[in-house]
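Take a look at the structure below.
Selected chains only, in their assembly positions.
All chains are identified by letter, namely A and B, in their written order; residue positions are counted from 1 within each chain.
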Amino acid sequence: MTGAVLLDYAAVAVFALTGALAASRSQLDIVGFIFIASLTAVGGGTVRDVILDRVPLWVGDPVLLLVAGVAAVLVFLTAHRLESRYRALEWLDAAALAIAVPAGVGVALAEGMGWPVVLVMGMITGCMGGLMRDVVCNEVPLVLKQGELYVTCAFAGALVAVVLGAAGMGGWVALTACAAVVFVLRAGSLALGWRLPVYHSRPPRAPKR
Amino acid sequence: MTGAVLLDYAAVAVFALTGALAASRSQLDIVGFIFIASLTAVGGGTVRDVILDRVPLWVGDPVLLLVAGVAAVLVFLTAHRLESRYRALEWLDAAALAIAVPAGVGVALAEGMGWPVVLVMGMITGCMGGLMRDVVCNEVPLVLKQGELYVTCAFAGALVAVVLGAAGMGGWVALTACAAVVFVLRAGSLALGWRLPVYHSRPPRAPKR
């Protein structure tokens, strides 16, 4: 089992928790929890694997589905104790993003892809599962939340891994740095309001009335 | 032609009718009817086949597309005679679900998959086409309707097929039982209000104020 596969396991568990929290916000039953948790957990990795023509991890190793199911049941039984399930969802999603991006980067590197594809696979693995969760549950996609860093975190983390790899520091060093960059940027955005300038329909220097 | 393939044909026809009904609710033109009908009809099976690295059925056998197109035209010409197109959509969707779940189960078994993947493929084949239809047409996804059994029916049906298969009663017996379980559960939910307990944001035993 390579490092990237271990990361896939961890990302599945944490993304499944976020999916179950989204299901709780939609007031679904227990099977609905498991469905959304599984979709979120394996969605991004499945898109990555289908594009790279690999067999998705969970097809070969169904224990991953069990992990997602257990996470869904845990949330079903305990989520009402949370003060804010949306806040919990955001922070768990940040953790999952920080695990899934290096997982995607690692798989793409192991497949011998060039650096632009490595970047994209990191972003796909990190963002697609959560995007599916939000589209299906009718939440505003976290990807699109104005004034927050999200795709940017995935992009920056994947870029760091690519640069470190090119500098000869591949393997765990690069993937750990990638995870750290993703989480710190996302946490800074959630807790401290870090952001990039957003597009405004009217430029500040030419305000109409 | 194996049994699972026959079921795919039937699922295509009935799902296409539901897609065309959704198109009628969005007041599309005839080509829009055909587009949504085809997306709904082959969506779930295509996701399953792409994940299992098979050629989607309709690529090898375009008669399926013709079936979906004919269903769309039929609905375009006759849907205004229905008392409630939404009610018709729900019941046809129930029938399609009861056909598509065993179709997915049969294909996964024929590919030699283990039981967890068989379960998931039954659920994907049953639910994904309708989910795409609802997301594209801006309907509330049937998958998410509160207080109704939907994914649960697919899950229970697939489980019955897996258990019967493990007990040595594979083939048509298992697939027929699967279809029956799916339809009876879904019909019970639609007509009699059968449901599982849903998650509430505040637990009954600790109501605030």
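Quick note on the criterion: a contact is a pair of C-beta atoms (placed from the backbone, for glycine too) under 8 Å apart; a residue touches a chain by one contact, two chains touch by 3 or more.
Keep in mind it's a predicted model, so treat the numbers as computed, not measured.
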Per this structure file, total copies of the shared sequence (2 shown): 3
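Here is the rule we go by: only the chains that are shown with their structure count from here on.
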Centre-to-centre distance between chain B and chain A (centres being mean Cα positions), rounded to whole Å: 28
Contacting residues of chain B [partner chain A, same complex]: 50-53, 113-117, 120, 123, 127, 131, 135, 140-141, 143-144, 146, 149, 151-152, 155, 195-203, 206
Complex interface listing, chain A residues touching chain B: 23-35, 38, 46, 50, 53, 55-56, 58-59, 62, 65-66, 76, 79-80, 85, 135-138
